[in-house]
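All protein chains but one are shown at their positions in the complex.
The chains carry the letters A, B and C, assigned in the order they are written, with residues numbered from 1 in each.
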Amino acid sequence: MKVLWFAWLRTRVGTATEEVALPEGVDTVAKLLDWLATRSPGHAQALSQRAVVRVAVNQSYATADQPVHAGDEVAIFPPVTGG
Amino acid sequence: MKVLWFAWLRTRVGTATEEVALPEGVDTVAKLLDWLATRSPGHAQALSQRAVVRVAVNQSYATADQPVHAGDEVAIFPPVTGG
Amino acid sequence: MAIRVQREDFDVGTELARLTEKRTDIGALTSFVGLVRDFGTPGGGGMTLEHYPGMTEKELVAVEREALGRWELSATLIIHRYGRLEPGERIVLCAAASPHRAAAFEACHFLIDWLKTRAPFWKLEDTAQGQKWVEARAEDETAAKRWRTGP
Partner (left out) sequence: MAIRVQREDFDVGTELARLTEKRTDIGALTSFVGLVRDFGTPGGGGMTLEHYPGMTEKELVAVEREALGRWELSATLIIHRYGRLEPGERIVLCAAASPHRAAAFEACHFLIDWLKTRAPFWKLEDTAQGQKWVEARAEDETAAKRWRTGP
C-alpha cells in the first residue's frame, strides 16, 4: 500500500510517501491509522489528534470504517486550506 | 421649467424635452403631472397610468408630494430596465 | 470607487487588474458581467439602451457609496454601457474587492441588484414584432428589496 502524507502531517512523519505492507487484520481506515501510529514517534505524533486528520483512499475522501486493501493509495492530511 | 421624457413615455408625448412655464398653484410633483396631462392627448396617454411613472427632480428620485419650482429639471420616465 | 457610463465596450481583464494592481490588502475580488442575450429574434435581436445622462452617473455613485457603507471594501467599480448593443455584447460590469470573500460577493451582488432598479436606463429590444420597450420585472424589484434595511 502506498501512503502519502501532506502538509504538517508530512513534516511530523518526516516523509511524503511510504510503501507499507499491511499486517493481517488492518482492513479499515481506522485500523490503518492505529497501525501507522505505531511505526515511529513521528507517526504517533502526527496521528495523535484524529479530529484534524483527513483520509483519502484512492484519491477520494474516506470514512473511518471504510475498507482498505493492499493495492490502495491512501493519503493522510490535515483539513484543507486552499482557495 | 425643463421637462424631460424618457423611453415609452417620450414616444407617447412625442418629444424628449420641453420648456414649460408653470401655472400658479402647480407646486408639487403630483400637481405637475396633473397639469402636464392636460397639455395634449399624447401627454394624457403617457400619464394615464401613474403607477408606472417615475419622476426625478434635479436628477434625484422624487415623491408625489415633493415641491417643484420654476428652475427645476424634472424627468418623467417608466421603471428602469438597465443592468 | 469608480463609475463609468460609456458607449464603448470595456476590457474586463484590464479593468479588474487595475482594481488590485500594486495592492496586497485584497483577498477577494468578485465581478459580474451582464451580457445581451439572443431571444431567437429573426434578424439577430439586439437592443438599444437609452439613459439619462447626469442622473445615471449620480445614481451609480450613490449605489457605490451605499455598498462602501455596508461592507468592508478595498475597491469597487461599475461600468455601464448605453447605445446600440448586439447579442453577446457586454452591457455592464460590477466589481467589488475586499479583504474577505463574503463581503466581495455580497457587495458585488448588491451593486448589480441595486443599480437595476435605480440607474435610469431603458432597454428598447428588437423583437419579431419590431422594437419594444422592455418592461421592468417584478423579480428585479424583489432582488433589490432583499438589500433593503430598516423598517
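Everything below uses one rule, namely that a contact is a pair of C-beta atoms (placed from the backbone, for glycine too) under 8 Å apart; a residue touches a chain by one contact, two chains touch by 3 or more.
Just so it is clear, the structure is predicted and the values come from calculations on it, not from any experiment.
As a test of the contact rule: which chains in view would the missing one touch?
A, C
Out of C:29, C:67, C:103 or C:124, point to the residue that touches the absent chain in the complete complex.
Considering the complete complex, C:29 is the one touching the chain left out.
Contact with the hidden chain only, please: which chain C residues?
Residues of chain C in contact with the hidden chain: 11-14, 16-17, 20, 22-38, 45, 87-88, 99, 101-102, 104-105, 108-109, 112, 143.
Can you list where chain A touches the absent chain?
The missing chain touches chain A at positions 4, 6-8, 11, 52, 56, 59-61, 75, 77-83.
The rule we apply is simple: only the chains that are shown with their structure count from here on.
Using the average of all C-alpha atoms in each chain as its centre, how far is it in Å between chain A and chain B?
A distance of 73 Å separates the two centres.
So how far apart, in whole Å, are chain B and chain C when each is placed at the average of its C-alpha atoms?
26
Can you work out the whole-Å distance between the CA centroids of chain A and chain C?
Here chain A and chain C have centroids separated by 49 Å.
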